[in-house]
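All protein chains but one are shown in place.
This part shows subunit A:
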Amino acid sequence: MKHSRIGRGIVALAAAGTLVLAGCSAGGDGEEGGEATGGGIITVNGSEPQNPLIPTNTNEVGGGKILDSIFAGLVYYDAEGAAHNDVAESIEPNEDSSEFTITLRDDAVFTDGTSVKAENFVKAWNQGASNELQHLSNYFFEDIEGFEISDGPDGEAGTDDDIYGAVEDMSGLTVVDDYTFTVKLKQPASDFPIRLGYSAFYPLPDVAFEDIDAFGQNPIGNGPYMIAGEGAWQHDVEIELAKNEDYNGPREVMNDGLKIIFYASQDAAYADLQGGNLDVLDAIPDSQLANFESDLGDRAVNQPAAIFQSYTIPSRLAHFDGEEGELRRAALSMAIDRTEITDVIFDGTRTPASDFTSPVIDGWSDSLAGAEVLEFNPEEAQAKWAEADAISPWEGTFEIAYNADGGHQAWVDAVANSIKNTLGIDAVGHPYPTFAEARTEITNRTIQTAFRTGWQADYPGLFNFLGPLYATNAGSNDGDYSNPEFDALLSEGSQETDIEAANALFQEAQEILLKDLPATPLWYSNVTGGFGESVENVQFGWNSVPVYHEITKN
């Protein structure tokens, strides 16, 4: 009797266990025993896309990486950030850069075999700009005629009928013939052609307009790579991309495909790189910053990227407006020892800032008038602070807000200490537990302190670092900065048809920013990464993503 009782218990346990195990093998076994390396497929790190793979509805790196591989836009960016024609044969501006005539190659095709026509661009852009769909990147179409921002027919703000986007097809887009269309802008934008390599401007095949949600789970593109068949996107695990043999654009694909493995932690990705399961890693975890260069030797990558970091002091804060504000902002900036902080806290993976853009962007400068305000100068800082005190004495604590979930504490504390030691005032970091919480307070303008800010460029143009951030009423102008002189220089630069002349004006505009310091430049973030022994020709692009198609594997 007793035996059978125990026996039954064990059988029951075993059965329960097998059930669980059986459930697993049904779900998980992707590719049993298949070596990750081999066969000319490059394995790279990534993260699960936060949104369906629709170009106009993806604004983060994880999904962007995939979209940039499976779609080809009118232009593409090379490793240096220069834009070259891809699907476009020519993009011609009119005399003040307010209208562009775009001609396409007639031999580009989507992977479902249909030709890439002017209509595919126009329809995709209209859909992306749609007020109804509210895609995350719809602000990219703001400048095109027909994109509306208003309080809707009832004339009241904050109601359901508010309009942000195109209610019907944008009037600025006209299809001339199968391979030609024109774009009319609300106001001149000399850098419009450079923007066109950003994912929001990719074309969509006809099938996408039938059911965009289904398309987002199984996108069909026209780029150097394509989704490697049904089920190639294993959510939260990986996505496999195959070389698109039909792609006939200017980018030559040197490998057979990509396997983008999604990691929840960069530490696991780094371990995989060391263990030989990963070929290319484009973000070194904080815990390895001090030693990755000695670990990887010449397979380590550490170069500037198009990421600008700063803190912003809203001008509505007491003591930070007018002449007093100008003095205080300059004093605070000069009290920060950027060189030491980038060395000690970031192990040399940041580059002290000398302007408001990034060294990888055409038009960057380290010799703008007034840039000395970004150098550590304790005496000058104290003098300026004293001058400001003479106008109105300082009281209280200078706080810099940051989100504690993003690894910012170390540098914020270092900056606060630098200020405290130099100026002899109380300065501390002000942590918010989550990114969402910090951003909500910033967006609602309820934040009562300075706060960390950063900008990763959408496209490699000087304007992208300035217009959206500091122009009066601009979308991401979190400090509500406004200076008519600055605005005038920006719009003058936007009307230039020559990029050099435009950049000169944008630099002049930055000199105003150096005086007003709406945001205080801190440093440019470097892209840190590494690659394995089996791959060669790994170059990191201007946007911190490796130039995948050029990587070879032996």
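Of note:
Simple rule for what comes next: a residue touches a chain if its C-beta (ideal position, glycine included) is under 8 Å from a C-beta of that chain, and two chains touch if they have at least 3 such contacts; residues count from 1.
As a convention for this text, contacts and distances are computed from a predicted model.
Choosing from "ABC transporter permease", "Cytochrome d ubiquinol oxidase subunit II", "Multiple resistance and pH homeostasis protein D" or "CoB-CoM heterodisulfide reductase subunit D", the protein name stored in UniProt for the chain missing from the display reads "ABC transporter permease". Of the candidate positions A:111, A:453, A:494 or A:528, contact with the hidden chain is made by A:453.
Touching the missing chain, out of A:49, A:93 or A:529, is residue A:49.
Of the listed positions A:89, A:145, A:206 or A:437, the one in contact with the omitted chain in the full complex is A:437. Of the candidate positions A:228, A:268, A:371 or A:501, contact with the hidden chain is made by A:268. Of A:95, A:177, A:213 or A:379, it is A:213 that touches the chain left out of the display.
Mapped onto subunit A, contacts with the missing chain fall at residues 2, 5-6, 8-9, 12-13, 16-17, 20-21, 23-24, 26-34, 36, 48-52, 59-60, 134, 136, 138-139, 149, 158, 160, 162-164, 213, 216-217, 234-238, 261, 263-265, 267-269, 271-272, 274-277, 405, 432-440, 442-443, 453-456, 468, 475-478.
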